[in-house]
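Report on the structure given below.
Omission of a single protein chain aside, the complex is shown with its protein chains in their original locations.
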Amino acid sequence: MSEPKANETKKEPVLKAQHLGIIFGGLKAVDDFCLEIGESELVGLIGPNGAGKTTVFNLLTGVYQPTEGSYYLCGEKMNGKKTHQVVAAGIARTFQNIRLFKKLTVLENVKIAMNMYMHYSLASSILRLPRFWKEEADIEEKAYELLDIVHLKDKADFIAENLPYGQQRRLEIARALATGMKLLLLDEPAAGMNPTETAELLDIINVIRDKFHISVLLIEHDMSLVMKICERIQVIDYGVTIASGKPEEIANNPRVIEAYLGKDDEEVALSC
Amino acid sequence: MNVKNPKKHFIAYLINLAGVLVLFFLLMGLFKSNVLGARTAYLMGICTTACYTIVMVTSLNILVGVMGEFSLGHAGFMSVGAYASAIVTNALADAGLPTILLFVIALLVGGVASAITGVLVGIPALRLRGDYLAIVTVAFAEIIRVAFCNFEITGGGRTMSGIAKLSNFYWCFWVTVICVTIMYMFVRSRFGRTVKAIREDYIAASASGVNVTFYKVMTFTFSAFFAGVAGAMYAHYMTAMIPTIFNFNYSAEFLTEVIIGGTGSLTGSIIGAALLSALPELMRQFSTYRMLAYSIVLVLVMIFKPGGIFGTYEFSLTRILKKLLSGELFKGKKKLTDEMGGAAHE
Partner (left out) sequence: MQLALFIQSVINGLNQGAIYALIALGYTMVYGIIRMINFAHGDFIMVGAYTLFYTIPLMISAGMPAWLAVIVAIAVCVIVGVTVEVVAYRPVRGQGSMTALITALAMSLFLENLAMVLFGANPKSVPAIFTLPTVNFLGATLQTKYLLTFGIGAVIMILLQLFVKKTKLGKAMRAVPQDKEASTLMGIHVNKIITTTFAIGSGLAAVAALMYCSTYPRCTTDMGSMMGLKAFIAAVLGGIGSIPGAMLGGLVVGLIEIFVKVYIAPGWYEAITYGLLIIVLLVKPSGILGKNVGEKV
């Protein structure tokens, strides 16, 4: 933890999590979680099943309130904010088990995430005042742009649940993009995808970073994907960070190998 | 919906307005011409009943179909509107206001009183979902009923009579048209879209930046407002009422009509409410069997077509006109979406 003291001009990191922790019924699901993500940086968060990765996402998006520590988005403290406030501040996410608005159209799914940028009143919607039409038209145009990025423009009028699995994952990304965030949390975006779909996803993630200059925190089990695109990787196990660094460092870290492959159950527990 | 071309929509609105006008003049012609003789007044009564039932059922459908939550206490909101408006019009009786103005005041007072109750009930209750929310709405409606049975100003448990007769069929017709239009516009706006998202997945909705609590309370209040308006229509048409009318069974009746008509389809609500409130009246000898028949139909609908008879289908006059004018030429995007929506719902 190097504090940016004298250097006042240095920009605040996009995400700064300091010693985050949460206890569920006496069990520390996440403990002393520290992470900094800079602008346009892509960081991977990996760990064995049940290591607490999704809990970290839930902490960072206000689904759970951390019992310890605090986290900042571009210097702004996020503790105590509700999910929608965190999203409005600039952290968006996707879900491990896809959570789309199933019975709504693809276009509507994206438009909903832009609702916080829409301001026409109940009266203008009821009387269909010019403001209603203008905002609706603007939002529709933007929604189509985002759908274009994730290659779903031609599926705009489909009902979300009728899309194939890989496209549903991409729609979730488009919906997250629509919130206009600074930090995107992707929870196993490649889960259940075939190699072609994964390659396409990789392209999309790269396009998004180039186009929107956003930072990404990625949970993924597909190691080849993680090694390929992440600039830094943080590994957690039993809620505790056991390693962090460049992909090649992580790949050769004995503790990481141990956590994934397991040496002996007791020893692993001791080493934590 | 093609939002880039408002003009097209305005034409559609005008066509629908024309359709409503035609319906209005047909009914007016029917009643004024006295074709039905002595039964005219009776039939007008049924149509008036249908009017406030339509507003009740449509407003309940905003909760059940659009927001995906139950209210089993909608009659409670209706009673708030009915009693509040009746108290105010009683107080204004000697002010010498023209009837139409008094009626509008009554409707607004009824709506606003009910909406305020909606906020007060909604803020605590909407923290719950599903079964528990349904039970809590019953509890609130029962508390409202008990309160009206105890307050002196609402008749103290006896019939409150002598309410000014302000509404008749013609006015109720237009009030209903306006109410339904407003609710339709609400559903087809960012508000309706957001509330539907909450229905589909409230966790994903909040992760998309939607303030779930705010939109839920807002929708609940919106719905309560129209229940209050319907209550005001009821009070000033019936001119007498007793709190026990607005009981659990009355609420359940509205819910039944929503479900049979189709959750999420305002068309279904309108047709469902109109038919279900008119049919038993027209077949007087069967009136004891009415709720029995309702319940059987309801179970059958649940087993065989859980989305209700109309599903999420919405009637569109413009669509029909287009089809009539140019055959299959206009099988456009919108229809495709609707059909897919209907299919998805099943």
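Think of it as A and B in the order they're written, each chain with its own count starting at 1.
Rule of thumb we're sticking to: a contact is a pair of C-beta atoms (placed from the backbone, for glycine too) under 8 Å apart; a residue touches a chain by one contact, two chains touch by 3 or more.
As the structure is a prediction and not an experimental result, all values here were calculated from the model.
In the complete assembly, the contact with the undisplayed chain comes from B:L255, out of B:I87, B:A115 or B:L255. The residue from B:L43, B:A139, B:I242 or B:L275 that touches the chain not shown here is B:A139.
Interface with the hidden chain, as seen from subunit B, comprises residues 68, 70, 72, 124-125, 127-128, 130-132, 134-136, 138-140, 142-143, 146-147, 149-150, 157, 203, 248-249, 252, 255-256, 259, 288-289, 291-292, 294-296, 298-299, 302-303, 306.
The definition used in the following text is that only the chains that are shown with their structure count from here on.
The residues of subunit B lying in touch with subunit A in their complex are 1, 3-4, 6, 9-10, 13, 182, 185-186, 189-191, 193-194, 196-197, 200-201, 203-212, 333, 336-337, 340-341, 343-345. Subunit A meets subunit B in the complex at residues 61, 63, 82-84, 87-88, 92-93, 95, 99-105, 108-109, 111-113, 115-116, 118, 120, 122, 125-128, 130, 132-133, 135-137, 140, 157-159, 161-162, 175-176, 178-179.
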